[in-house]
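Of the protein chains in this complex, all but one are displayed in their positions.
Up next is subunit A:
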Amino acid sequence: MDAVERENQDRQKRWAKEQKVGEGAYAVVYRGREFSTGRRVAIKKIKVGQFKDGLDMSAIREVKYLRELKHQNVIELLDVFSNKTNLNLVLEFLDSDLEMIIKDRSLVFLPADIKSWMAMTFRGLEFCHRNFILHRDLKPNNLLIASDGQLKIADFGLARDFADPGFKMTCQVITRWYRPPELLFGSRYYSSAVDIWSLGCIFAELMLRTPYLAGESDMDQLKTIFRALGTPTEQEWPGHTKLPDYVPVGQFPKTPLRDLFTAASADTLNLLSKCLLYEPRKRLSASEALQHPYFFAIPHPTHPSKLPKCTTQMAPRPLGEVDGNVDMVGSGPGVKAAAPNKGRLKRKITSPMDDPKTRSIARKLDFTKHVKSP
(Lines give C-alpha, C1' and ligand atoms only; values in the text may rest on other atoms or scores of the structure.)
Protein backbone atom coordinates (compact mmCIF):
# COMPACT_ATOMS: atom_id res chain seq x y z
CA MET A 1 0.00 0.00 0.00
CA ASP A 2 1.23 3.49 -0.75
CA ALA A 3 2.52 5.65 2.05
CA VAL A 4 -0.16 8.21 1.33
CA GLU A 5 -2.97 5.68 1.48
CA ARG A 6 -1.56 4.27 4.68
CA GLU A 7 -1.42 7.72 6.20
CA ASN A 8 -5.03 8.26 5.22
CA GLN A 9 -6.02 5.00 6.83
CA ASP A 10 -4.14 5.90 10.00
CA ARG A 11 -6.07 9.13 10.19
CA GLN A 12 -9.31 7.27 9.74
CA LYS A 13 -8.45 4.87 12.55
CA ARG A 14 -8.17 7.71 15.03
CA TRP A 15 -11.90 8.35 14.93
CA ALA A 16 -14.90 6.22 15.86
CA LYS A 17 -18.18 6.81 14.13
CA GLU A 18 -21.01 6.17 16.51
CA GLN A 19 -24.48 7.29 15.71
CA LYS A 20 -26.04 8.94 12.73
CA VAL A 21 -27.42 12.34 13.68
CA GLY A 22 -28.45 13.74 10.36
CA GLU A 23 -28.75 12.77 6.74
CA GLY A 24 -29.19 14.59 3.49
CA ALA A 25 -28.85 13.68 -0.14
CA TYR A 26 -25.13 14.38 -0.26
CA ALA A 27 -23.89 14.03 3.28
CA VAL A 28 -24.43 12.14 6.50
CA VAL A 29 -23.43 13.45 9.89
CA TYR A 30 -22.39 11.10 12.66
CA ARG A 31 -21.60 11.61 16.26
CA GLY A 32 -18.22 10.09 17.03
CA ARG A 33 -15.25 9.95 19.30
CA GLU A 34 -11.51 10.17 19.23
CA PHE A 35 -10.28 6.74 20.30
CA SER A 36 -7.26 7.92 22.24
CA THR A 37 -8.99 10.59 24.31
CA GLY A 38 -12.69 9.81 24.17
CA ARG A 39 -13.28 13.34 22.95
CA ARG A 40 -16.65 13.77 21.26
CA VAL A 41 -16.61 14.81 17.62
CA ALA A 42 -18.95 15.18 14.69
CA ILE A 43 -18.03 13.35 11.49
CA LYS A 44 -19.50 14.73 8.32
CA LYS A 45 -19.35 12.25 5.49
CA ILE A 46 -19.77 13.78 2.06
CA LYS A 47 -20.66 11.38 -0.73
CA VAL A 48 -18.39 12.65 -3.43
CA GLY A 49 -19.15 9.80 -5.79
CA GLN A 50 -22.37 11.50 -6.78
CA PHE A 51 -20.78 14.67 -7.98
CA LYS A 52 -20.03 14.82 -11.63
CA ASP A 53 -17.12 17.18 -11.18
CA GLY A 54 -15.48 15.38 -8.27
CA LEU A 55 -15.04 17.14 -4.95
CA ASP A 56 -17.70 19.82 -4.90
CA MET A 57 -17.06 23.47 -4.29
CA SER A 58 -18.67 23.79 -0.91
CA ALA A 59 -16.73 20.83 0.51
CA ILE A 60 -13.55 22.27 -0.97
CA ARG A 61 -14.20 25.70 0.50
CA GLU A 62 -15.01 24.29 3.90
CA VAL A 63 -11.87 22.15 4.00
CA LYS A 64 -9.64 24.87 2.55
CA TYR A 65 -10.61 27.54 5.05
CA LEU A 66 -11.12 25.45 8.16
CA ARG A 67 -7.70 23.85 7.63
CA GLU A 68 -6.17 27.30 8.02
CA LEU A 69 -8.36 28.89 10.69
CA LYS A 70 -7.75 28.05 14.33
CA HIS A 71 -9.63 30.29 16.71
CA GLN A 72 -11.72 29.85 19.82
CA ASN A 73 -14.77 31.23 18.02
CA VAL A 74 -14.44 29.30 14.76
CA ILE A 75 -15.43 25.65 14.54
CA GLU A 76 -12.37 23.43 14.54
CA LEU A 77 -11.74 20.97 11.75
CA LEU A 78 -9.84 18.22 13.52
CA ASP A 79 -9.09 15.93 10.64
CA VAL A 80 -9.95 15.03 7.07
CA PHE A 81 -9.78 11.62 5.48
CA SER A 82 -11.32 9.83 2.56
CA ASN A 83 -12.90 6.43 2.38
CA LYS A 84 -13.84 4.90 -0.94
CA THR A 85 -15.76 7.70 -2.63
CA ASN A 86 -16.56 9.58 0.57
CA LEU A 87 -14.87 12.57 2.08
CA ASN A 88 -14.99 12.66 5.87
CA LEU A 89 -14.58 15.85 7.87
CA VAL A 90 -13.98 15.44 11.57
CA LEU A 91 -15.30 18.53 13.34
CA GLU A 92 -15.46 19.48 16.98
CA PHE A 93 -18.74 18.43 18.51
CA LEU A 94 -21.14 21.23 19.36
CA ASP A 95 -24.41 20.84 21.22
CA SER A 96 -26.64 23.46 19.77
CA ASP A 97 -26.83 26.62 17.74
CA LEU A 98 -27.96 30.16 18.31
CA GLU A 99 -31.17 29.67 16.37
CA MET A 100 -32.30 26.90 18.72
CA ILE A 101 -31.53 29.11 21.69
CA ILE A 102 -33.38 32.07 20.21
CA LYS A 103 -36.42 29.89 19.53
CA ASP A 104 -36.43 28.27 22.96
CA ARG A 105 -39.23 30.24 24.55
CA SER A 106 -38.39 29.00 28.04
CA LEU A 107 -35.15 30.99 28.01
CA VAL A 108 -34.87 34.61 29.06
CA PHE A 109 -31.98 36.65 27.64
CA LEU A 110 -30.35 39.35 29.70
CA PRO A 111 -28.66 42.23 27.89
CA ALA A 112 -25.35 40.84 29.21
CA ASP A 113 -26.06 37.49 27.52
CA ILE A 114 -26.64 39.13 24.17
CA LYS A 115 -23.43 41.13 24.62
CA SER A 116 -21.53 37.91 25.29
CA TRP A 117 -22.84 36.17 22.15
CA MET A 118 -22.16 39.25 20.04
CA ALA A 119 -18.63 39.58 21.42
CA MET A 120 -17.83 35.98 20.57
CA THR A 121 -19.35 36.31 17.11
CA PHE A 122 -17.42 39.50 16.35
CA ARG A 123 -14.21 37.92 17.63
CA GLY A 124 -14.62 34.92 15.36
CA LEU A 125 -15.55 37.12 12.42
CA GLU A 126 -12.67 39.53 13.05
CA PHE A 127 -10.34 36.53 12.87
CA CYS A 128 -11.85 35.42 9.53
CA HIS A 129 -11.59 38.93 8.10
CA ARG A 130 -8.04 39.32 9.42
CA ASN A 131 -7.26 36.21 7.39
CA PHE A 132 -8.89 37.77 4.32
CA ILE A 133 -11.83 35.38 4.37
CA LEU A 134 -15.44 36.40 3.79
CA HIS A 135 -17.92 34.00 5.39
CA ARG A 136 -20.94 34.95 3.26
CA ASP A 137 -23.53 32.90 5.11
CA LEU A 138 -23.79 34.20 8.65
CA LYS A 139 -27.09 33.46 10.37
CA PRO A 140 -28.09 32.15 13.80
CA ASN A 141 -28.05 28.49 12.82
CA ASN A 142 -24.47 28.78 11.58
CA LEU A 143 -23.37 30.04 14.98
CA LEU A 144 -22.89 26.87 16.98
CA ILE A 145 -22.68 26.66 20.75
CA ALA A 146 -20.27 24.39 22.59
CA SER A 147 -21.10 22.73 25.89
CA ASP A 148 -18.97 25.31 27.71
CA GLY A 149 -21.03 28.08 26.13
CA GLN A 150 -18.40 29.18 23.59
CA LEU A 151 -19.89 30.32 20.30
CA LYS A 152 -18.26 29.05 17.10
CA ILE A 153 -18.77 30.27 13.57
CA ALA A 154 -19.45 27.27 11.34
CA ASP A 155 -20.27 26.35 7.76
CA PHE A 156 -17.67 27.80 5.44
CA GLY A 157 -19.30 26.29 2.36
CA LEU A 158 -19.86 29.72 0.80
CA ALA A 159 -16.71 31.38 2.09
CA ARG A 160 -14.10 32.89 -0.19
CA ASP A 161 -10.93 34.97 -0.08
CA PHE A 162 -11.25 38.72 -0.44
CA ALA A 163 -11.08 39.51 -4.10
CA ASP A 164 -8.83 42.21 -5.50
CA PRO A 165 -10.62 45.46 -6.19
CA GLY A 166 -12.23 45.20 -9.59
CA PHE A 167 -12.60 41.42 -9.40
CA LYS A 168 -16.17 40.24 -9.78
CA MET A 169 -17.84 38.05 -7.18
CA THR A 170 -21.27 36.48 -7.14
CA CYS A 171 -24.05 38.35 -5.39
CA GLN A 172 -26.04 35.14 -4.79
CA VAL A 173 -24.70 34.62 -1.30
CA ILE A 174 -25.93 35.00 2.27
CA THR A 175 -29.32 33.69 3.33
CA ARG A 176 -31.91 36.27 2.34
CA TRP A 177 -32.95 37.64 5.72
CA TYR A 178 -29.32 38.36 6.54
CA ARG A 179 -28.35 39.62 3.09
CA PRO A 180 -27.27 43.27 2.81
CA PRO A 181 -28.95 45.66 0.40
CA GLU A 182 -25.89 45.98 -1.87
CA LEU A 183 -26.15 42.27 -2.69
CA LEU A 184 -29.91 42.53 -3.21
CA PHE A 185 -29.17 45.29 -5.72
CA GLY A 186 -26.81 42.91 -7.51
CA SER A 187 -23.46 44.40 -6.56
CA ARG A 188 -20.64 42.18 -7.83
CA TYR A 189 -17.90 44.08 -6.02
CA TYR A 190 -18.22 43.97 -2.28
CA SER A 191 -16.31 43.56 0.93
CA SER A 192 -16.26 42.22 4.46
CA ALA A 193 -19.07 44.71 5.12
CA VAL A 194 -21.54 42.09 3.81
CA ASP A 195 -20.81 39.90 6.85
CA ILE A 196 -21.21 42.87 9.19
CA TRP A 197 -24.75 43.48 7.93
CA SER A 198 -25.57 39.85 8.75
CA LEU A 199 -24.25 40.35 12.27
CA GLY A 200 -26.43 43.44 12.61
CA CYS A 201 -29.47 41.33 11.72
CA ILE A 202 -28.43 38.64 14.21
CA PHE A 203 -27.88 41.27 16.91
CA ALA A 204 -31.42 42.59 16.35
CA GLU A 205 -32.82 39.05 16.30
CA LEU A 206 -31.25 38.32 19.69
CA MET A 207 -33.12 41.29 21.11
CA LEU A 208 -36.42 40.65 19.32
CA ARG A 209 -36.36 36.83 19.52
CA THR A 210 -37.67 36.74 15.96
CA PRO A 211 -35.92 37.39 12.63
CA TYR A 212 -35.61 41.14 12.24
CA LEU A 213 -35.81 41.55 8.47
CA ALA A 214 -37.77 38.55 7.21
CA GLY A 215 -38.55 39.21 3.56
CA GLU A 216 -40.54 36.70 1.55
CA SER A 217 -38.68 37.16 -1.72
CA ASP A 218 -35.62 39.08 -2.81
CA MET A 219 -37.79 42.01 -3.82
CA ASP A 220 -39.78 41.86 -0.62
CA GLN A 221 -36.51 41.71 1.32
CA LEU A 222 -35.54 45.16 0.07
CA LYS A 223 -38.96 46.47 0.91
CA THR A 224 -38.74 44.94 4.37
CA ILE A 225 -35.35 46.54 4.97
CA PHE A 226 -36.50 49.96 3.78
CA ARG A 227 -39.69 49.76 5.81
CA ALA A 228 -37.61 49.11 8.89
CA LEU A 229 -34.73 51.50 8.27
CA GLY A 230 -36.10 54.01 5.78
CA THR A 231 -35.41 54.21 2.08
CA PRO A 232 -31.78 55.24 1.56
CA THR A 233 -31.12 58.65 0.04
CA GLU A 234 -28.41 59.39 -2.50
CA GLN A 235 -26.59 61.26 0.23
CA GLU A 236 -26.70 58.34 2.65
CA TRP A 237 -25.60 55.82 0.09
CA PRO A 238 -24.01 57.51 -2.89
CA GLY A 239 -24.34 55.65 -6.16
CA HIS A 240 -26.69 52.91 -5.04
CA THR A 241 -29.19 53.71 -7.78
CA LYS A 242 -26.49 52.78 -10.32
CA LEU A 243 -26.13 49.22 -9.02
CA PRO A 244 -26.94 46.51 -11.62
CA ASP A 245 -30.24 45.30 -10.18
CA TYR A 246 -31.38 48.59 -8.72
CA VAL A 247 -35.13 49.08 -8.73
CA PRO A 248 -37.04 51.71 -6.80
CA VAL A 249 -39.06 49.89 -4.19
CA GLY A 250 -40.92 52.81 -2.71
CA GLN A 251 -40.32 55.60 -0.27
CA PHE A 252 -40.36 54.70 3.38
CA PRO A 253 -39.59 57.14 6.16
CA LYS A 254 -36.82 56.57 8.65
CA THR A 255 -38.07 55.49 12.04
CA PRO A 256 -35.76 55.59 15.03
CA LEU A 257 -34.50 52.14 16.10
CA ARG A 258 -35.61 53.18 19.57
CA ASP A 259 -39.26 52.74 18.53
CA LEU A 260 -38.79 49.02 18.02
CA PHE A 261 -35.95 48.25 20.44
CA THR A 262 -37.56 49.92 23.38
CA ALA A 263 -35.44 48.37 26.09
CA ALA A 264 -32.05 48.76 24.43
CA SER A 265 -29.33 51.07 25.75
CA ALA A 266 -27.96 53.93 23.67
CA ASP A 267 -24.67 52.05 23.14
CA THR A 268 -26.56 49.03 21.92
CA LEU A 269 -28.53 51.01 19.37
CA ASN A 270 -25.43 52.87 18.27
CA LEU A 271 -23.56 49.64 17.52
CA LEU A 272 -26.62 48.14 15.83
CA SER A 273 -27.11 51.17 13.62
CA LYS A 274 -23.46 51.10 12.54
CA CYS A 275 -23.79 47.46 11.48
CA LEU A 276 -26.87 48.34 9.46
CA LEU A 277 -25.56 51.39 7.63
CA TYR A 278 -26.58 51.40 3.98
CA GLU A 279 -23.26 52.65 2.64
CA PRO A 280 -21.02 49.55 2.91
CA ARG A 281 -17.88 51.68 3.17
CA LYS A 282 -19.22 53.37 6.28
CA ARG A 283 -20.42 50.20 7.99
CA LEU A 284 -18.04 49.49 10.82
CA SER A 285 -15.49 46.67 10.61
CA ALA A 286 -15.34 43.69 12.94
CA SER A 287 -12.26 45.03 14.68
CA GLU A 288 -13.90 48.46 15.11
CA ALA A 289 -16.97 46.73 16.50
CA LEU A 290 -14.85 45.03 19.14
CA GLN A 291 -13.61 48.47 20.22
CA HIS A 292 -17.13 49.86 20.42
CA PRO A 293 -18.17 51.35 23.81
CA TYR A 294 -21.03 48.84 23.92
CA PHE A 295 -18.59 46.07 24.81
CA PHE A 296 -16.98 48.09 27.59
CA ALA A 297 -20.14 49.45 29.18
CA ILE A 298 -22.04 47.93 32.08
CA PRO A 299 -23.40 45.28 32.09
CA HIS A 300 -20.31 43.30 31.25
CA PRO A 301 -20.84 40.32 28.97
CA THR A 302 -21.96 37.11 30.65
CA HIS A 303 -19.27 34.48 31.07
CA PRO A 304 -19.88 31.89 28.32
CA SER A 305 -20.39 29.11 30.86
CA LYS A 306 -23.25 31.05 32.44
CA LEU A 307 -25.17 31.77 29.24
CA PRO A 308 -28.69 30.41 28.74
CA LYS A 309 -28.58 26.90 27.31
CA CYS A 310 -31.11 24.98 25.31
CA THR A 311 -33.44 23.06 27.55
CA THR A 312 -34.40 20.59 24.88
CA GLN A 313 -32.09 17.82 23.84
CA MET A 314 -30.75 18.55 20.41
CA ALA A 315 -32.99 16.64 18.08
CA PRO A 316 -31.43 15.21 14.96
CA ARG A 317 -31.35 18.31 12.87
CA PRO A 318 -32.37 18.40 9.28
CA LEU A 319 -29.09 18.21 7.49
CA GLY A 320 -29.51 21.53 5.82
CA GLU A 321 -28.80 22.98 9.18
CA VAL A 322 -26.07 20.63 10.23
CA ASP A 323 -24.48 21.07 6.91
CA GLY A 324 -25.58 24.53 6.03
CA ASN A 325 -25.31 23.84 2.38
CA VAL A 326 -27.48 20.85 1.99
CA ASP A 327 -30.90 22.25 2.36
CA MET A 328 -33.22 19.98 0.56
CA VAL A 329 -36.46 21.08 2.19
CA GLY A 330 -35.82 24.76 2.14
CA SER A 331 -37.11 25.61 5.55
CA GLY A 332 -35.53 29.03 5.51
CA PRO A 333 -34.68 31.83 3.18
CA GLY A 334 -32.26 30.13 0.91
CA VAL A 335 -29.13 30.99 -0.87
CA LYS A 336 -28.10 29.82 -4.27
CA ALA A 337 -24.52 28.76 -4.52
CA ALA A 338 -22.27 30.21 -7.13
CA ALA A 339 -22.77 27.14 -9.20
CA PRO A 340 -20.28 27.07 -12.01
CA ASN A 341 -22.20 24.53 -14.02
CA LYS A 342 -25.89 24.88 -14.23
CA GLY A 343 -28.16 21.90 -14.21
CA ARG A 344 -25.80 19.54 -12.44
CA LEU A 345 -25.93 18.32 -8.93
CA LYS A 346 -25.84 21.24 -6.63
CA ARG A 347 -25.65 21.14 -2.89
CA LYS A 348 -27.92 24.08 -2.69
CA ILE A 349 -31.00 25.30 -1.66
CA THR A 350 -34.34 26.52 -2.73
CA SER A 351 -36.09 29.67 -1.82
CA PRO A 352 -38.55 29.73 1.03
CA MET A 353 -41.41 30.40 -1.34
CA ASP A 354 -40.89 27.01 -2.91
CA ASP A 355 -42.29 25.40 0.15
CA PRO A 356 -44.13 27.85 2.31
CA LYS A 357 -45.57 25.07 4.46
CA THR A 358 -42.27 24.26 6.04
CA ARG A 359 -41.49 27.78 7.02
CA SER A 360 -41.70 28.40 10.67
CA ILE A 361 -41.49 32.00 11.69
CA ALA A 362 -42.56 32.59 15.20
CA ARG A 363 -43.84 36.03 14.56
CA LYS A 364 -43.35 38.44 11.75
CA LEU A 365 -42.42 41.95 12.45
CA ASP A 366 -44.80 44.42 10.96
CA PHE A 367 -43.16 47.68 10.12
CA THR A 368 -46.16 49.05 8.31
CA LYS A 369 -47.50 50.76 11.38
CA HIS A 370 -44.48 53.02 11.29
CA VAL A 371 -45.22 54.21 7.80
CA LYS A 372 -46.89 57.52 7.75
CA SER A 373 -49.17 58.11 4.86
CA PRO A 374 -47.70 60.57 2.41
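In this section, a residue touches a chain if its C-beta (ideal position, glycine included) is under 8 Å from a C-beta of that chain, and two chains touch if they have at least 3 such contacts; residues count from 1.
Just so it is clear, contacts and distances are computed from a predicted model.
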Protein name, per the UniProt record, of whichever chain is missing from view ("Trafficking protein particle complex subunit 8", "Large ribosomal subunit protein uL14m", "Translation initiation factor eIF2B subunit beta" or "Cyclin-like protein"): "Cyclin-like protein"
Touching the absent chain when the full complex is considered, from A:M57, A:I75 or A:L151: A:M57
Contact residue for the chain not shown (choose from A:R33, A:R209, A:K254 or A:K309): A:R33
Touching residues (missing chain, whole complex) on subunit A: 2-5, 7-8, 12, 16-18, 20, 28, 33, 35, 45, 47-50, 52-55, 57, 60-61, 63-65, 67-68, 70, 80-87, 130-131, 160-161, 340-341, 344
